[in-house]
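Have a look at this one before I ask anything.
Every protein chain of the complex appears in place save one, which is left out.
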Amino acid sequence: MVDKIVIENLSLQYADGAESLRGISMEIRKNAVTVLFGPAGGGKSTLLRCLNRLNDLTDIKTGSGRILIDDENILDPKTDVIALRRKVGMVFARPVPLPMSIRENIIYGLELAGEKRKSKLDEAVERSLKLSAIWDEVKDRLDEPAIALSGGQQQRVCLARVLALQPEIVLLDEPTSGLDPFSTGKVEAALAELKKEYTVILVPHSVQQAARTADYAAFFLTGELIEYGDGKTLFTNPKQKKTEDYIMGRFG
Amino acid sequence: MMTKFLSRNRHTVQRLGFSAITLVAVFTVLPIIGTVIYILVKGGSAISWEFLSGFPHDGMRAGGILPAIIGTLYLTLGTAVFSVPLGIAAAIYLSEYAKDNQRTRLIRIAIINLAGIPSVVYGLFGLGLFVLFLKFGTSILAASLTLSIMTLPVIISTSEEALRAVPQSFRTVSISLGATRWQTINRIILKEALPGILTGVILGLERAAGETAPILFTGAAFFLPRLPFSPFDATMALPYHLFVISTQVPEMPIQIQYGTALVLLVFVLTMNVIATVIRSRARARRQW
Partner (left out) sequence: MEKSLSWREFIITRLIQSSGYSAILFVALIFFFLLREGLPTLSEVDASSLLNFRWYPIESYFGILPLLSGSLIVTLGAALIAVPFGIGTAVYISEIAPRWMREILKPLVELLGGLPSVVLGFLGILVVSPFLRVFLDLPTGLTAFTGSLLLGGIAVPTVVSVAEDALDSVPRAYREGAWALGATKWQTIWRVTLPAAKSGVLTAVMLGVGRAIGETMTVMMVTGNAPVLATGLGSLFSPVRTMTATIAAEMGEVANGSTHYHVLFFIGMVLFIISLIVNVIASSVVFRAKKRAERILS
């Protein structure tokens, strides 16, 4: 199975009727970094939040369509949403450290699931902080409040928090907006490592970041999928005029 | 030339205006401080261990006010038992579960309504329902239940505000990590809102402790020879005691009146101070 996620003709509306996504169909490959890029309001974040059913919390109504993860439609009302969210983790644009220590942040998801064994929890803390390239910086202060860290460190802790649950898919919604270039570089490097084990979907905060990190890239414009293809070639040789215009900065 | 004249005029106006407003504020605040100091001074001499631990004699004209103090403590506790869990739960409902629809609006109107009902009308209600209909009689139980319903709106609104103050992003993150709504509330939201909730609870109970009208016909007794030991007993209480000795007992020593007022004041102010301290300490320690 090369396609981890298959999206079939997904359409979505806001409660007031405005359309957010129109007939999106795409296949997302396993163990790769798929990038969703485009100007604001294009539907990228909305799509991301469909993948972990976070949209259930808002007044967005699914119009129609299916999202198959490992051949199961996650939009089905009978889906176990809790299990889904452990399988599909999300890192948000602003780092949101929970009001607890670094260690408690990381193990939060595991404790929710009922994991109590200290050995398992400690192991998860070390493993995920290493994967997020921040273990060396915080290993001596795991019991300090997470809010004491810098923005870039907080975001990597948030990534570790997600990885501690050993998800299969990792969603990142503009994770480096607001971070300094050094932290941004660390996060992007982490992505390259991550894709070996996980399926990574990234909404970048700039076209350049998209070009740096994408194995596959999808261009979204006002709720429609304009172009989707190989990351290497799409940025140098886009097929659609609108894609080219956006990449060249003719509109933003 | 013109602008110089105009600007000088405007600044004079401003200075006058500021002084006037400052005076208004001073005249509002001075009586508060004055009241407290006055009662402190006049009542201080009545305070003694006998006063605080003894029973009244000679038709209240001598002796202590222990039963009134204990009675107020019992009533405050009784109010807490009923209104705190119910109030916090209702606040959780409004903050975390309720959708923005007609039914929720109805609940909010009901709460606003409860908050505005005159305290003596609560007394009537308590008399009608708890004392007579449910046959609890004039009792701590009836008075506590009446005070609880009166305190409910305060606890609900302050608790809801405390819950809403917790950043929405915590909820989003928690849910995205696989938490149920209650797990999120229990593990994060309640914990972070607790100081605010506590402040509201204490302020609500402080109000209940000082109220006279709701307990007039539901639980207050003028004189009891011994301390109440069951919820079905009537009780003396500080606010009611003060009311009676200052209006209905002839040749009541002024000393004792001020002393009683002082004890009630201290009781209420202490709660106020505790609430304020909790609030400012929590603000300093917040991790968001």
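The chains carry the letters A and B, assigned in the order they are written, with residues numbered from 1 in each.
Please note the rule applied: a residue touches a chain if its C-beta (ideal position, glycine included) is under 8 Å from a C-beta of that chain, and two chains touch if they have at least 3 such contacts.
Keep in mind it's a predicted model, so treat the numbers as computed, not measured.
Here one chain is not drawn; of B:152, B:173, B:188 or B:278, the residue touching it is B:152.
Among B:18, B:223 or B:288, only B:18 touches the chain that is left out of the view.
Within the whole complex, the absent chain has one touching residue among B:203, B:234 or B:278, and that is B:203. Listed here are the chain B residues that touch the chain not shown: 10-11, 13-14, 17-18, 20-22, 24-25, 27-29, 31-33, 35-36, 38-39, 86, 89-90, 92-94, 97-98, 100, 106-125, 127-129, 132-133, 149, 152-153, 156, 168, 180-183, 203, 206-207, 209-213, 216-217, 239-240, 242-243, 246-247, 254, 257, 261, 264-265, 268-269, 271-272, 276.
Methods note: only the chains that are shown with their structure count from here on.
For this pair, chain A with chain B, the centres built from the Cα atoms lie 48 Å apart.
Residues 167, 169-170, 172-180, 183, 187-188, 191-192, 286-288 of chain B are the ones that touch chain A when the two sit in their complex. In the complex of the two chains, the chain A residues touching chain B come out as 52, 54, 57, 82-83, 85-86, 89-90, 92, 94, 96-100, 108-109, 112-113, 145-147, 158, 161-162, 165.
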